[in-house]
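A single protein chain has been removed from this complex, and every other one stays in its place.
Up next is subunit A:
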Amino acid sequence: MALKPPAKKVRMKEQEPQERIHNFFEVALGYSEREAMEEAKRCLQCVHHPCVSGCPVGIDIPGFIKKIKENRFYEAVKILKYYNNLPAVCGRVCPQETQCEAKCVVGKIPGSEPVAIGRLERFVADWEAVNVKDNQIELPENKNKKVAVIGSGPAGLTAAADLAKQGYVVDVFEALHKPGGVLVYGIPEFRLPKSIVDREIAYIKSLSVRILVNTPVGRAVTVEELLQNYDAIFIGVGAGTPKFMNIPGTNLNGVYSANEFLTRVNLMKAYLFPEFDTPIRKGKKVVVVGGGNVAMDAARSALRLGAQEVTVIYRRTEQEMPARKEEYFHAVEEGVHFRWLTQPIEYLGDEKGTLIGVRCITMELGEPDKTGRRKPIPIEDSDFVIEADTVVEAIGTDANRFLLNQFKGLSINKWGYIVADEQTGATTLKKVFAGGDIVTGAATVIEAMGAGKKAAYWIGKYLEGEFNPWK
């Protein structure tokens, strides 16, 4: 039996809360080489490595960590990139506490934290960016078959990269002017610097993947054309249509969907207005509705835009909140207020149509619902008003039906998402595969990547004639 490893993860340096709420720079600053090697020593190199089963793309975790421990960083890069096309992204935004790190044996020792797999992954990817120039990428023999990937978010990029690595010609169709999907418009700079997304996308392009921006499928190119011109199609368009609570006052000035608020901030860099042309309301009193990661991102962005008071209202309690613990703690450290068991029922405006307050109702928790969470029930006559000049609704998204309606023969479930085989990503329509949020509803970056990876494998099998569910 090896010596017991240190109980705690090597601490990662972060910007102090008081400093970071005034900027959009990354909060977590990453490990140094020495810190990474020290953390890597905490890994027990278990033979049965349960951590790997917790990773949706099945990274050889003990393998790359061993290389870090041995100061062979370049070899660690190679192992990581074999499995994961976006390691610098995943190391930063994956909820490791419910995935790889949740399975880590070191974390099972009483009083001990799991190995910081995410931080180590991030370290390796960032090390490569600084230290590896002109990485020679060996491309496989061109198989002369074409695959169209719709959407350049995590699912689409992963599928595209894996298909290119198999030797297929891949065209990615993106509606916006920048590829990356939620990585560029959704997740803020302070969690995921856009320069890192650009770097990882440059890597995917270096695999000969062609990305066509400004090309909304269904409008700029039709579904029939894609079906005609490509041997297979992967749909990875995400669940991009915002839901609204649709309570009175939803269309007052100052009420945003999280998608709009975050797109302005992240994609259009409205926080740098007027250097960048896109404006955003710099609210003094901001209310964010919801309890997921998107709500945390919106609340923390509002603080950085200069809000005096940001309040997250959530209809359940802290225990049921789906946001990552780390992001929740970051928000609390930064001074975001939380009001549990609270639901907005009306937005109040002035005569100019501008938001001035949110009427809320207090909830209590009833019996657990199908998801196992206790259902919130409104308490009668418990309403009160929170003063607010800005509201961001972060209550989830729906599927964008416009595109899906154009795929004749594609089965859609009752929530509007695509019906696709869980293992292979195959849809009901010949040669069409799908994965990511458009199949599962809003989930995580890594789950979308996992779906893209699986689909790429089965698309390859289909194109080789070894797999055909549509016979």
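Keep in mind that, in the parts below, a residue touches a chain if its C-beta (ideal position, glycine included) is under 8 Å from a C-beta of that chain, and two chains touch if they have at least 3 such contacts; residues count from 1.
The rule is simple: contacts and distances are computed from a predicted model.
Comparing "Oxidoreductase FAD/NAD(P)-binding domain protein", "Energy-coupling factor transporter transmembrane protein EcfT", "Na+/H+ antiporter subunit A" or "Ring-1,2-phenylacetyl-CoA epoxidase subunit PaaA" against the UniProt entry of the hidden chain yields the protein name "Oxidoreductase FAD/NAD(P)-binding domain protein". The missing chain, though absent from the display, is touched by one residue of A:P56, A:P87, A:G156 or A:P242; that residue is A:P242.
Screening A:N23, A:T98, A:N214 or A:N468 against the full complex identifies A:N214 as the residue touching the chain left out. For the chain missing from the display, the contacting residue among A:S53, A:T98, A:N251 or A:S382 is A:N251, taking the whole complex into account. Taking the whole complex into account, subunit A touches the unshown chain at residues 175-177, 185, 213-216, 219-221, 240-242, 244, 246, 250-251, 253, 257, 259-260, 263-264, 268-269, 273-281, 352-353, 400, 402.
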